[in-house]
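All protein chains but one are shown at their positions in the complex.
In order of appearance the chains are A and B, and numbering begins at 1 in each one.
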Amino acid sequence: MLFTIFAILTVAGAVAAMSLRNLIHSVLALTLAFAGLAAVYLQLGAQFIGLAQILVYVGAVAILIVFAILLTRDAGASPQSIVSSSWIESGTVALVIFCVLAWAIHHSAASRPAVLPQPEASMQQIGNVLMLRFALPLEIVGVLLTVALIGAVTLAMHEKQEKQ
Amino acid sequence: MTPLSSCLLLSALLFAIGLAGALMRRNAILMLIGIELMLNAANLNFIAFWRYGPNPEVLTGMMFVIFSIGVAAAEAAVGLALIILLHRHTKTTDIDEVNAMRG
Partner (left out) sequence: MGETADQFFVILQHRIVDHAPANLRSFFSSLLSVIAILVVFALLFAITTVLERKGLGRIQNRYGPNRVGPFGILQPIADGIKSLTKEDIVPQAADKVVHFLAPVMLVLAAFSLYAVLPFGRNMVLANLDAGVLFFFAVSSVMELTIFMAGWSSRNKYSLLGAMRAIAQMISYEVPLILASITVIMAAGSLSTVAIVEKQAGYTGIFPHWFVFTPWGFAGFVLFMIAATAESNRSPFDLPEGESEIIAGYYTEYSGFKFALFFLGEYLGMFAISGLGITLFWGGWSAPFSFLTWVPSYFWFFAKLLTMIAIFIWVRGTLPRLRMDQLMNFAWKFMLPMALLNLVTAGVWRFLPQGVLRWLVCGLLVVVPYVLLGRGLAQGWKLEKRVYRFAE
């Protein structure tokens, strides 16, 4: 019941994000979709992931997208259509992919009813696993984030004027 | 519909919506938003399988999602920097207009 509400909220946010004309409204709808997903994660018992989703996606990625929209605004409203020239093919591809996935889910072992107890994922366990078994991916993600930070700053920086 | 299959169906729906948006919209930033939605749908898949699948105490699904969120944030930052750079050079974010290297 609770899951259905959050699912409807998420899908509504996603559809609105992809179909609104005003960019900022679409980002706000995307934020709603992220928040709905975070609620689903919390309901599934993944506390750390749900809170990390809010912290990273709602608190950082959405703000990043908003800043990028504000920095790349055109002066006037664009009158041409909001969809690209090949929208029929793209829509068909997405629909076909969804149908294939839905069919696969329906005919798989996932649809067989099975009751599983709530697994425990305390902070201690997550920390343990991160530091012991997944230590190498952790370091690599750290390096990746540093590289992305430096790269993004270098790309978007204004070029210094050479003094003659 | 078992809880697992409803989670997977939601994930598939979000993926399809994200894909449709990424392919259909003209604005480069909306493409990026579609890609973020697709990444989120995949994350939901992992968490659903962690919760309802075998061996949840190994926490593999959760770990994958932690790293996926980190990588998605890095990719969004670099992608948006590229879009800002594109706008600075061509004064537009319309991807149908950026076809100077065609043909």
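Everything below uses one rule, namely that contacts are C-beta pairs under 8 Å (C-beta built on N, C-alpha and C of every residue); 3 or more make two chains touch, one makes a residue touch a chain.
Note that the coordinates shown come from a computational prediction; the quantities given were computed from them, not determined experimentally.
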Missing chain: touched chains present in the view: A
Residue among A:51, A:95, A:114 or A:147 that touches the chain left out of view: A:51
Those residues of chain A which, in the complete complex, touch the missing chain: 24-25, 28, 31, 47-48, 51-52, 54-55, 58-60, 62-63, 66-67, 70, 122-124
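We take it that only the chains that are shown with their structure count from here on.
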Between chain A and chain B, centroid-to-centroid distance (C-alpha), Å: 5
Complex contact set, residues of chain B against chain A: 1-10, 12-21, 23-27, 29-30, 32-34, 36-37, 40, 43-44, 47-48, 50-52, 56-59, 62-63, 65-67, 69-78, 80-85, 87, 92-96
Contact footprint of chain B on chain A as seen in their complex: 3, 7, 10-11, 14-15, 17-19, 23, 26-27, 30, 33-34, 37, 40-41, 44-46, 48-49, 52-53, 56-57, 60-61, 64-65, 67-69, 71-72, 74, 78, 80-87, 90-91, 93-95, 97-98, 101-102, 105-106, 110-114, 116, 118-121, 125-126, 129-130, 134, 137, 141, 144-145, 147-149, 151-153, 155-156
